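Of the protein chains in this complex, one is absent; all others appear in place.
Chain nomenclature is as follows: A and B, assigned in order of appearance, with residue numbering initiated at 1 for each chain independently.
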Amino acid sequence: MANITMSPADAAAVQGAPSVRVRSYWQNVGYRLRYDYLTLFFGAMVILIILSAIFAPLLAPMDPYQSSLINRLKPIGYKDFLLGTDELGRDILSRMLYGGRISLTMGIVPVLIATIVGGSLGIVAGFVGGRTNMIIMRTVDVFYAFPSILLAVAISGAMGGGIVNGMLSLTLVFIPPLCRVAETATSQVRNLDFVEAARATGARTLSIIRVHILGNVLGPILVYSSSMVSVSILLASGLSFLGLGVTPPEPDWGLMLNTLRQAIYINPVVCAIPGVAILITSICFNLVSDGLRSAMDVRL
Amino acid sequence: MTVTENTRPSQTLNAVDRKDARDRGGDRQPMLIARELKKHFPITGGVLNRTIGHVRAVDGVSFTVMKGETLGVVGESGCGKSTLARLLMHLIVPDSGDLIFDGDAVGENDGLSVRDMRRLMQMVFQDSYSSLNPRMPVEDSISYGKKVHGASEQEAKEAARELLTKVGLDPNLFGPRYPHELSGGQKQRVNIARALVLEPRVVILDEAVSALDKSVEAQVLNLLRYLKQHFNLTYVFISHDLNVVQYVSDRVLVMYLGEVVEIGPVDEIYARPKHPYTQALLASRLSMDPDDRIEEPPLVGDPPNPINPPSGCRFRTRCKFAEKICEIERPVLGEWLSSEAHVTACHMFVPRSGHSMANEAGKPEAAATVPAAAMAGED
Partner (left out) sequence: MSDTAKKTPLVRLEDLNVKFVTRESTVNAVNDVNLTLEAGEVLCIIGESGSGKSVSMRALMRLLPERRTRISGTIEVDGKDVLSLKGAELSDLRGGLVSMIFQEPMTALDPVFSVGHQIAETVRRHEGCSYDKGMERALELLELVKVPSAERRLKAFPHELSGGLRQRAMIAMALSCRPKLLLADEPTTALDATVQIQVLILLRKIQAEMGMGVIFVTHDLGVAAEIADRVAVMYAGRIVETGTVQEVLGNPKHPYTQGMLSSTVHGNMRGKDIEAIPGSPPDLRAMPPGCSFAPRCKYAEPACTAALPPEVVFEDGRMARCIKLTPSAAPEKELVPA
């Protein structure tokens, strides 16, 4: 090989380009998030809300189920009741903290399951294409025909009330949109040359999906599902409000809103508390997912 | 124009002198034979998504690649050269036609499986950006193929690092990097390393240097030359750049609208092009001399749409020698007897074809080569 002028060693020497800090995509996203103070703030809020739900037994000043006929519908700051009491004289603060557990679970778990199920379906549909894609996506389209709240109510109604059935119906509601997002993202990635190159090595479909597709579609799917959490909290509250989700006396924000509604003329401020909690939580989740979206929008 | 002093014996056209232990069919057996490859893409439209036409991307293409040679494939956009590359790799399944790899039919029961063929034949894509996984360090992109074929994590990594060195990148510096941290030329080096990790016999280079800057293109061409010798490779080099093809190829295949119009040894084709299209293509090369500019375009108009190609000879709509026969009858590529053969699909070269310029010998000396010389201009 003596007559070849460019020996690899020479080439290695000339390729000593200016050193660039090696940062993976996710490190880049992290780097961007670090300077996005708004998202950081709302992210901290989300964590705070979740922590307060987890540590409700430690934080709650009273028993959330302990009713008292004398202390019904007391205003904010009455005696030891920091946020007043409800129509059965139970401490609202304690019920709010405990209620967060159920409300957040109802918000997060269905989205989580839907992300896994819908995401997998969408990735398969997007990668395999053809007839498989048509079958999966047309089925999904059927669900699209119904407004999500109606669909949730219909499924819950058919299956009966209760937390598990409520979550199940919400999961079913979220599978179609997540499937669609995953399918779109996958079919975009599938046409890139590196996937062709992976096929050209003789790799099997599952390996290509796991190694090459997943990392590239996870971002958009996660952004979308994080934005769905706020919708899920609202829908769960709606179901409970209608009596289809959580059943009394379990503390749940939506259910509390429903029962307190009767007292709206007696003590409107107290009535509004669960609503405000739902609002704040869903806004926080929404803004965090917006922040994630712009941080992940890195054109590498 | 300065060129390095180093020279080496010119490449032999037929089999390479070096025996390769992986030879299955013997050294005279062509590395790759494509027979009547055909791929038509349906175009769907209307409310019912019915097929309303076909893009005849590759329409009956046959050729042979000898062991150790570089076959250049040239043609304009839409001529089907990229589809051809994907057909060879079985990334697109051909509608019809056979592929024979070193004596074994590909994808048939008693032949070579597609998966095994893909170990022996690899491809480098044009777009160095989209052909690397953006979420993966480049050494993982390279080692992936090795792992697919059962190598351990450690072995695969070793192979990747060795290949990075071979393509001129320091594995410690570049291995852990992500594609966006590399320049275009560096990414293309990584793509080449990835193609070589399975120790293939044949590498298909689909416009592999076209997107690179000239100075980087030259580096990569040198690298390809080095790797070809080092790994005893056979190249199918697809490009629209006639100068590059002339530089790298031993033989050249010219495509127009999904068909082969001419095939032959590189010096033959460049010095004595037969097909009017090849002549025009060569005459369209820019002169590089400001005092000797091209005054008249050798061809007018664009290549026609491959959806409904012209009847008979597909080039006739732009050909100045077109006659009635060209419209009626599709010219066939002359019989291809050896790797030295220079054949073309043109009625002017077929005795008694009905074309006024075709003489008995099938060589339209007086007729076609004189205007060709005028067309070629500075050549």
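Criterion: a contact is a pair of C-beta atoms (placed from the backbone, for glycine too) under 8 Å apart; a residue touches a chain by one contact, two chains touch by 3 or more.
Every value quoted in this text rests on a predicted model; they were computed, and no experiment measured them.
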Among listed residues B:155, B:302 or B:340, the absent chain is touched only by B:302
Of B:51, B:96, B:287 or B:308, the residue touching the omitted chain is B:287
Touch assignment to the omitted chain, from B:60, B:184 or B:312, lands on B:184
Absent-chain interface residues of chain B come out as 1-4, 6-8, 10-11, 76-77, 183-186, 213-219, 221-222, 225, 240-244, 246-247, 266, 270, 280-281, 284-291, 293-303, 305
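Operating definition for what follows: only the chains that are shown with their structure count from here on.
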Whole-angstrom distance, CA centroid of chain A to CA centroid of chain B, is 49
Per the touch rule, the chain A residues reaching chain B in their complex are 1, 3-6, 8, 10-12, 14-17, 19-20, 22-25, 192-194, 196-204, 207, 211-212, 215-216, 300
The chain B residues in contact with chain A across the complex are 4, 6-8, 86, 89, 91, 114-116, 118-119, 122-123, 125-127, 130-137, 141, 144-145, 148-149, 165-170, 173-174, 176-181, 183, 186, 189, 191, 194, 198, 219, 222-223, 225-226, 229-230
